[in-house]
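The complex appears here minus one protein chain, its other protein chains still in place.
Note that the chains take the letters A, B, C, D, E, F and G in the order they are written out, and that residue 1 is the start of every chain.
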Amino acid sequence: MDNAKLKNILTSVQSGKITVEKALDSLKHLPYEDLSFVKIDHHRHIRQGVPEVVFASGKKEEDVVTIARAIFRKSRKLLITRASQEIYKKLKIKSATFHPLSGMIAAGGERSATGHILVLSAGTSDIPVAEEAAVTGSFLGSRVETIYDVGVAGIHRLLSAQKALQSARAIVVVAGMEGALPSVVGGLVDKPIIAVPTSVGYGTSLGGLTALFAMLNSCVPGIAVMNIDNGFGAGCLAHKINTTT
Amino acid sequence: MDNAKLKNILTSVQSGKITVEKALDSLKHLPYEDLSFVKIDHHRHIRQGVPEVVFASGKKEEDVVTIARAIFRKSRKLLITRASQEIYKKLKIKSATFHPLSGMIAAGGERSATGHILVLSAGTSDIPVAEEAAVTGSFLGSRVETIYDVGVAGIHRLLSAQKALQSARAIVVVAGMEGALPSVVGGLVDKPIIAVPTSVGYGTSLGGLTALFAMLNSCVPGIAVMNIDNGFGAGCLAHKINTTT
Amino acid sequence: MDNAKLKNILTSVQSGKITVEKALDSLKHLPYEDLSFVKIDHHRHIRQGVPEVVFASGKKEEDVVTIARAIFRKSRKLLITRASQEIYKKLKIKSATFHPLSGMIAAGGERSATGHILVLSAGTSDIPVAEEAAVTGSFLGSRVETIYDVGVAGIHRLLSAQKALQSARAIVVVAGMEGALPSVVGGLVDKPIIAVPTSVGYGTSLGGLTALFAMLNSCVPGIAVMNIDNGFGAGCLAHKINTTT
Amino acid sequence: MDNAKLKNILTSVQSGKITVEKALDSLKHLPYEDLSFVKIDHHRHIRQGVPEVVFASGKKEEDVVTIARAIFRKSRKLLITRASQEIYKKLKIKSATFHPLSGMIAAGGERSATGHILVLSAGTSDIPVAEEAAVTGSFLGSRVETIYDVGVAGIHRLLSAQKALQSARAIVVVAGMEGALPSVVGGLVDKPIIAVPTSVGYGTSLGGLTALFAMLNSCVPGIAVMNIDNGFGAGCLAHKINTTT
Amino acid sequence: MDNAKLKNILTSVQSGKITVEKALDSLKHLPYEDLSFVKIDHHRHIRQGVPEVVFASGKKEEDVVTIARAIFRKSRKLLITRASQEIYKKLKIKSATFHPLSGMIAAGGERSATGHILVLSAGTSDIPVAEEAAVTGSFLGSRVETIYDVGVAGIHRLLSAQKALQSARAIVVVAGMEGALPSVVGGLVDKPIIAVPTSVGYGTSLGGLTALFAMLNSCVPGIAVMNIDNGFGAGCLAHKINTTT
Amino acid sequence: MDNAKLKNILTSVQSGKITVEKALDSLKHLPYEDLSFVKIDHHRHIRQGVPEVVFASGKKEEDVVTIARAIFRKSRKLLITRASQEIYKKLKIKSATFHPLSGMIAAGGERSATGHILVLSAGTSDIPVAEEAAVTGSFLGSRVETIYDVGVAGIHRLLSAQKALQSARAIVVVAGMEGALPSVVGGLVDKPIIAVPTSVGYGTSLGGLTALFAMLNSCVPGIAVMNIDNGFGAGCLAHKINTTT
Amino acid sequence: MDNAKLKNILTSVQSGKITVEKALDSLKHLPYEDLSFVKIDHHRHIRQGVPEVVFASGKKEEDVVTIARAIFRKSRKLLITRASQEIYKKLKIKSATFHPLSGMIAAGGERSATGHILVLSAGTSDIPVAEEAAVTGSFLGSRVETIYDVGVAGIHRLLSAQKALQSARAIVVVAGMEGALPSVVGGLVDKPIIAVPTSVGYGTSLGGLTALFAMLNSCVPGIAVMNIDNGFGAGCLAHKINTTT
Partner (left out) sequence: MDNAKLKNILTSVQSGKITVEKALDSLKHLPYEDLSFVKIDHHRHIRQGVPEVVFASGKKEEDVVTIARAIFRKSRKLLITRASQEIYKKLKIKSATFHPLSGMIAAGGERSATGHILVLSAGTSDIPVAEEAAVTGSFLGSRVETIYDVGVAGIHRLLSAQKALQSARAIVVVAGMEGALPSVVGGLVDKPIIAVPTSVGYGTSLGGLTALFAMLNSCVPGIAVMNIDNGFGAGCLAHKINTTT
């Protein structure tokens, strides 16, 4: 998995610096830290391009804080999603910022990528998810622009954003209800589009399944679809595309 | 239910022309003809604005033919949906026409309504359902225009049809896959829009449920939605709206 | 999109009154106002026949108030759906009325259409949705009549409403549970019927999906179906049909 | 389970006629015949009121024939559901009749119950399922009347059948599409109503689930609901009710 | 609908006692009382065998009280389902009893039917629904026996209840989770069985859908199935069967 | 069901020690205790290998306490699942322990089985369900090891647990979200694997259905799947496998 | 993954027998054979306890034959599921047997395990799936007994099989429709039970989902559930349990 390290071990065995038993052993000491109830993987960044991120929803506040501090101590970077003001207060990391709209806490983060990401939202109710994508992309190091409330019922609003659409390297399109916006955007530009369905709507919106399925069935080929309300994932993918070389 | 007839019966009782028993009896002889396996309701037109129409799918060919002839004999009008060339051949009604694209057989039909209906289809695969709506509206007496293959992935195609959109009294919008077209059309014009989801698509199109739910969740208020592939119903409603006075 | 304005711009270019660059620019200044977090579209009425309406559910109270005031300032008309008494109090628009049964706030509104709309409800639990349709239709300018609690289990109640059924130009039928009322009404009259399923029921009512699907499968052709609990949409469509000319 | 037999065995043990071991053994020889691939239960009639019936669909033709003959040999009665003309031909039981509309084969059967069952169908496409109920009820010994094609879109047809509704001891109501007929019938009479949803319809009829759920949600209390297309079950239940004393 | 009354009107017209116009008019004055927001149908008992019952869930407390008093004033009988202690307190009807386990309020009620109903529950969590069936059946006039906690995992418990099973005229079987009890009971006795699925369970119990579908698919023919948690409906049907003559 | 006892009764009848009637009677007095609202089955352990366990969720606190004490009095063992601190306090059984993570209360329990069970969790949010399995297995008498937070996104973590995987007699794998961990574990070892989907996730995790279906579709043959969040069942099955001889 | 081999490589590096580069290389030559379109994994037996099995359904006949021969050549053992007579003919492996009922082809196979597996089926239509489990278990080396057609509607049939139930080490219970058999069996014996839902049924059997969910919701704790119609998986798991030491 880690070619350099493996070669190093083999060379040490060859040169007699370490015994076979020790070599076998060291292969088992992989680089993660054990907090007993959670194994924090400090090398994830190398493999997945996304540093350890904490998904706070459904975890106990104290656990979130404990995990978050362990990560920050090691890497000086931290991103928490679906967090509350309470977690932010307990965290007591000076450089951390709380983003109330998306419920995110960010500390550190990169600042380097050329090119930028565009995040669109269909309605105003979709903004929290759009913000999650924007904050994530920004934290990972991409430049991010946002245009909100450009849904298909007023197609001229979207048309006035043509220039912004053309200049981005990846476009995140966040929409609930009928989820039609990605198709219309995809008909206008030749860029990787990342569609995020939201749970905005009622009745047959089925908690976002309708928007999700509509996006998967887009008549525009090659639209990437995320899980419902998964702005974080969209931000990650947009950043990966933006930094692909 | 039929005020005039009821009054007539009551008057006859009053005048002694018929006995009470006969009056009670005659109230039971409502105006439908009994073919033993199907009660044909010749007065449906008066009540529902749509003459007796035969839905052929799932019925035996001979039954369809028997029912259809009984209807035509009485009213000199006939519409069969989801029919086959075989039924058409066995029917042997000279004035009947077979519409192969929509699988419809029509004979007689009205020709009078002022105003007209516009039928749009998103893709070419949606045309059979769109044709079902168009043939139905036309059979019932409305003037019908059609514009096909104007889906949202190429929004400029739709924009070039603006004039046609503005001049219709009711617009039927037929779309499969993500079902986004009605929302975009609804954002452009102030007309009653009748959305028909089709079963065109695969995977998560779920046989048309995705398009259906997307249309029900349209961000444009007041879009009328039909059952999946129900072009016939859309034609009926469009005609009712076109002839509302 | 706006032929007259476009022609005007072109004429100005022709006459040299404005430069090509300015013309290109002005095409981008479409008539909507930017509140930074929401683009309010003051021209929607012209295109869609429905003035800007605020859907309060899922939005922050302050945002609803800010948006609502911006709309009212410009157009002297306002409709808020799924609103609370709290929003009404914070709104402080004198001419506004709060409708507690349907949770709507209305200010201004039209008063002109000839013809009228009839709103029926199957049960008493369906009344809030029926009221939403009635208040909406009335706000938009249609005359509205209502008859509530005329479900199919007591078919004689409905039969006594025959005259009202015959005189309306569009009939909104609101029903939960098995959603059978639109079919029975549709068998009695030759008018455009708008069926609204409600989430009333339990177990296999599936939050209204059962009533929705029953309505979509009505054996009466041409019934327009709305999303679950979408009384607002039904009011819009009924008004559009009532004012179609 | 079989008190008399158990007592008999115990008495024999007491009197020394049989040993304890034999008694234990005989308790295991329950009254069914083993055909190796299927255990035919000749005593089912005593326990469940329905003699052994063969559900042909999904079984091999030869197996159906073998099982059917074993049953008929023992009890001189036989009912096969979802059978084909081919099975009928191979069966070679003289007294057997093939009912093509419902795909049933019946031989023997009872003829005794006082009171009668009424079977209604909403449309003509629902007749096969209605016939399955009627043939089953008749086979079990009930007198059966049928009235077909009395769906809710033409409510006057049903009203003319009032007398028949009032005189039956149990009413089977078969309906596809929106499944509204049982509610309307249930609003008219005070009799046990057995609702059978059919898979007639398309799109959101969801293979009969919509009619099923509509029936389960009937606003009339106390309607018995069967599985989709389960005319056989409805015939059984109607007969049980008809013969309850 | 009401043969006697209709004949009376016709005779009066014949004898000149009333005019035709008056006759027409009187046909419209059907026997229900209008409370403006709810039409109370005092003749429902005659048609459906179940007096007006109030389903409290989802209605406002005051409305429930108003409706309930109007019913009780007229008929001296009353049944409210899914009610709370609060409603009971506000109701102030002396003869009314509150059943806390099932959340029912009953006043008056019949006391006459011969034969009795047996109500079984699979687990202890199913008891509230079983009680709803038992209280309803008792209110309507049937004698009711109950045996609770006899689920299939301990089949010997059920076998010890054989005598009770054999003596009832109708058996209500209430079960959640896998919903297997009705099949096992149906294999033991030849009586009409009414299966009521409950929402007891978690995960794939899907709020009772699993038990519902299992019951609809019972390998025992002729089991009547109710909506999820619908003990009230089961009580009604059991009583109808018990009193069928 | 209980061969020895049955033989005993028969022998007593044979020897004249008891009468036939008494024998018949005694067959009905099966070994369970009647608490009126719940039949506690003290012999369940003999038949099912799991002593009476109380599932607290959805039961009233007092009922849980009453049932639990009755069980403990008889068997000196007790396990309550989905319990709260409140129930624990009211229970007042000295030897009982409250496990807050899994919400379980255990008293007594076995301590004997050779071999051990391994419980894995994919994420930290899956730990409560994993703990339920571990506490259950331990209570029943198996030795239990646990390794948490070894999900597929960091496959090296799992690989480092290879030795533990190889030494267990049964492996419980608890995972939410995409539910992929059992397949990967199943590809590594030749042991019975018990997969438990959890409701951890959002959007299309569908409350655990996605993980459940993924596990049922595992490309590794022979994985046992439990209901969503059913750690208790997994602990039971693992113990049964561990003690199969 | 393969400790011995890894140690061997390390020792060779240490002793200078192979270079570091060669060591790195050899770690990549894992023991599977590449047929270009499918990687056959000859070591799967060691890791998963199940030799390479071919799932024929959905694969081209020639591909199945090619893969099957490659496997048989190496291991002299072979199992193909969901196969046809045609594949069997083309295969031309002398020692192979075709099992028509379950559509399986088996060649070689083990013959050693002590203890045995019991396979039960609820109905005769469930036998193909039961046979798949039985043939699989037998092929893997377990002794297998089968008892078919012992569904819950005739509970005495099952009770007569008590001895067989008690003597097996694992019990596979195959059932369609309401899927109730595993719960009843689980209430009788203290053995690992493997429930297999089948797609037998119609309407709300939902292609086996109803039986699946019923089994997952069994009131008997610790029942292992397989995918719909997955007799093969059940045979694998039963064998694993039977051979766990």
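FYI, contacts are C-beta pairs under 8 Å (C-beta built on N, C-alpha and C of every residue); 3 or more make two chains touch, one makes a residue touch a chain.
Since the structure is predicted, the reported quantities are computational estimates derived from the model, not experimental observations.
K.L.:
In the complete assembly, which of A:Pro128, A:Gly151 or A:Gly186 touches the absent chain?
P.N.:
A:Gly186
K.L.:
For the chain left out of this view, which of A:Ile18, A:Val53, A:Val135 or A:Val152 touches it?
P.N.:
Final answer for the missing-chain contact: A:Val53.
K.L.:
State which residues belonging to chain A touch the missing partner chain.
P.N.:
Touching the chain left out of view, chain A contributes residues 1, 46-50, 53, 159, 162, 169-170, 186-192, 194, 212, 216-217, 220-228, 230, 232-237, 239-242, 244.
K.L.:
Kindly note down the residues of chain C that lie in touch with the hidden chain.
P.N.:
The list for chain C reads 3, 6-7, 10-11, 13-14, 16, 20, 23-24, 27.
K.L.:
For chain F, which positions touch the chain that isn't shown here?
P.N.:
Per the touch rule, chain F residues meeting the hidden chain are 122-123, 151-155, 177-180, 183-184, 186-188, 201, 203-206, 209-220.
Just so it is clear, only the chains that are shown with their structure count from here on.
K.L.:
For E-F, find its twin among D-E, E-G or A-F: the pair where over half of the contact pairs carry the same residue numbers.
P.N.:
A-F
K.L.:
For chain C versus chain F, what separation do you get between their C-alpha means, in angstrom?
P.N.:
53
K.L.:
Would you mind pulling out the distance in Å between where the CA atoms of chain A average out and where those of chain D do?
P.N.:
58
K.L.:
Of all residues in chain B, which are in touch with two or more distinct other chains?
P.N.:
Each of 1, 48, 186-188, 209, 212, 216-217, 220, 227-228, 230 in chain B touches at least two other chains.
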